[in-house]
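All protein chains of the complex are present and in place, except for one that has been dropped.
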Amino acid sequence: MEKRVTFRNLWLPYVLVAPQIIITFVFFIWPASQALFQSVLIEDAFGLSTEFVWFENFEEIFTDPLYLDSMITTLVFSVSTTALALTSALLLAVMADRVIKGAAVYKGVLLLPYAVAPAVAGVLWLFLFSPSNGIIALTLQAMGYNWNHVLNGGQAMVLVVIAAAWKQIAYNFLFFLAGLQMIPKSLIEAAAIDGAGPAKRFWTIVFPLLSPTTFFLIVVNVVYAFFDTFGIIHAVTSGGPAGATNILVYKVYADGFVGLDLGGSAAQSVVLMIIVVSLTVVQFRYLERKVQY
Amino acid sequence: MVESRPWVTYVTHATLIIGLIIISFPIYIALVASTHPAEDLISTVQGWFGSNMIENYATVLGTGKKSAGGVPVGIMMWNSLVMAIGITVGKITISIISAYAIVYFRFPLRMFFFWIIFLTLMLPVEVRILPTYKVVVDLGLLNSYTGLILPLIASATATFLFRQFFLTVPDELAEAARVDGAGPVRFFLTILLPLSRTNIAALAVILFIYGWNQYLWPLLITTETDMTTIVMGIQRMLFVADAVPEWNLTMTTAILAMLPPVLVVVLMQRQFVKGLVETEK
Partner (left out) sequence: MKTVYKLLLGAGIVAASVGGVKDASAAIEIQWWHAMGGALGETVNDIAAGFNRSQTKYVVKPVYKGNYTETMTAGIAAFRSGKPPHILQVFEVGTATMMAAKGAIYPVYQLMADQGMPFDESRYLSSVVGYYTTSDGKMLSMPFNSSTPVLFWNKKAFAKAGLDRAPETWEEMGEFSKKIIAAGGAECGFTIGWQSWTQLENFSAWHDVPFATKENGFGGLDTELVFNSPLHVRHIGQLADWQKDKVFIYGGRRGEGNPLFAEGKCAMLINSSAYYSGLRKTTKFEFGTGKLPYWSDVKGAPKNSIIGGATLWVLKGNPPEDYKGVAAFLNYLSDVFVQTFWHQNTGYVPITNAAYDLTKRSGYYEKNEGRDVAIIQMSGTPSANSKGLRLGNFVQIRDIINEELEAIWSGKKTAKQGLDSAVARGNKLLRKFERANK
């Protein structure tokens, strides 16, 4: 994980790192710490009356049985979305890498979902699956399968996983493709000459060489599933029905932004942050060992 | 590609086509919706194209649909463009030099900086948005492009990606550069940067679209209507309280809003192919 060869320079690295660090500090660290500080307060929305309450907000979270439910829901959601998004994208990228005819068309179209504004995407999926008049919902019902994600929690989960993964597939596809294109053709050719079929070539050469990209994508996908998906949930199910799709970040948003319970929401964010940080550290510790640079 | 096994090619194309259909279906629906008059869309989704295409697009482009606040689409697209380009260029620049420093130099606080930068991924934006807003107000950056762009540049994804990439670059290259007497700056500019082309292209696409699709942040810090971005305009048409949105014109604007990102994708495609050729040393 470390480079053998490095440059020695006293001041250059600081100069290079400075812009990002400064911006990070002013626009992230400073506001974030203020936000997190609110987790030990109980205050009204306008900030006019504040009370310092130590860890009461945290206590409240952990004694709420629904919070545990929300954790499990989040886990199910994140794993499903990440798995679906990564495998589909890898499959499509490998396929797209092999073709020459029509390559531009495939790549262009497969990247489109990422270009769709999230609110529009959410509405589109709602449209398609609406139990009363959505094309896909009606097709399913005609086939005898009673689709009603408004009442059925399991179906609601399926719907949001599909909607969330849809967007992520484009993102993963792009990076997998970039990674694949950097693998020297000569290696593949050599293996083919040795008699290795496409499947074998993939697992023994391509996949390992792709591992830095894969690692990057796993980490980013998990973070995405945890954090950036509240928009989809909000547009499609609002955490329902009966809390079946109420993932942790949605609760943070619902309580903080909508409910204006800044203290409670901040406390939840702290917990969420700790979870994700731990997950990432674990990934760096254990997964990264397997990555070949 | 490598050998000719026709059935493999068929499978490949088949998989891609199926993937294409599944992935693009929702977008196809949006496109179809943008070609219908409003009445057709109110209660059902249309399966095939309608007859109103020219009319819808002309309305949106020409008179600046009043329900989007009366701001002409042209201005909104321009704002979105400035914002997206600013974010793309800004993020790539500061991330690539940070990643370079962290990978290729040994200096105290190195890993500390890396983790600080990385930490920015770990907190959802909605939580820190209110305090960030206050910072922006204090700095006097409301209603300005700087205010729109600067706070969004602090992100770790790009740095992380470049770090991954730099770690795969063979050490021999750096060694050779050192032997040649090239300083770190020369090495970076003449060797590392060209090699990073594919990744930069990929990031450019992602970051441009990310900047382009920003909604919550521009909504909060702009009060001047001529600073509205196109996605804000779409949201405004979509989420109408207690009433039915004008789906056809909303979808028209949404499709128009997708065009620049698509353009960026198409432009960046060339970089991918070039990358393939370059690695044949």
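First chain written, first letter: the chains are A and B, and each begins at residue 1.
One rule holds in what follows: a residue touches a chain if its C-beta (ideal position, glycine included) is under 8 Å from a C-beta of that chain, and two chains touch if they have at least 3 such contacts.
Because the structure is a prediction, the values reported are computed rather than measured.
Only one of the listed residues, A:33, A:87, A:132 or A:186, touches the absent chain: A:132. Only one residue from A:48, A:72, A:142 or A:199 touches the chain missing from this view: A:48. Although one chain is not shown, part of chain B still touches it, namely residues 38-39, 42-44, 66-67, 69-70, 129-130, 133-134, 137-138, 142, 216, 219-220, 223, 225, 235-246. Touch with the hidden chain on the side of chain A covers residues 42-49, 51, 130-133, 150-153, 238-243, 246, 254-255, 257-261, 263-264.
The working rule: only the chains that are shown with their structure count from here on.
Those residues of chain B lying in contact with chain A across their complex are 1-3, 5, 8-9, 12-13, 15-16, 19-20, 23-27, 29-30, 43-45, 47, 93-95, 97-98, 100-107, 110, 113, 116-132, 134-135, 150-151, 153-154, 157, 159-161, 164-168, 171, 174-175, 178, 183-185, 187, 198-199, 201-202, 205-206, 209, 212-213, 215, 231, 234-235, 238-239, 254, 257-258, 261-262, 265-266, 269, 272-273, 275-276, 279-280. By the touch rule above, chain A contacts chain B in their complex via residues 1, 3-10, 12-14, 16-17, 19-21, 23-24, 26-32, 34-35, 88, 91-92, 95-96, 98-100, 102, 104, 106-121, 123-125, 127-128, 133-135, 166, 169-171, 174-175, 177-178, 181-186, 188-189, 192, 198, 212-213, 215-216, 219-220, 223, 227-228, 230, 249, 252-253, 256-257, 262, 265-266, 269, 272-273, 276-277, 280, 293.
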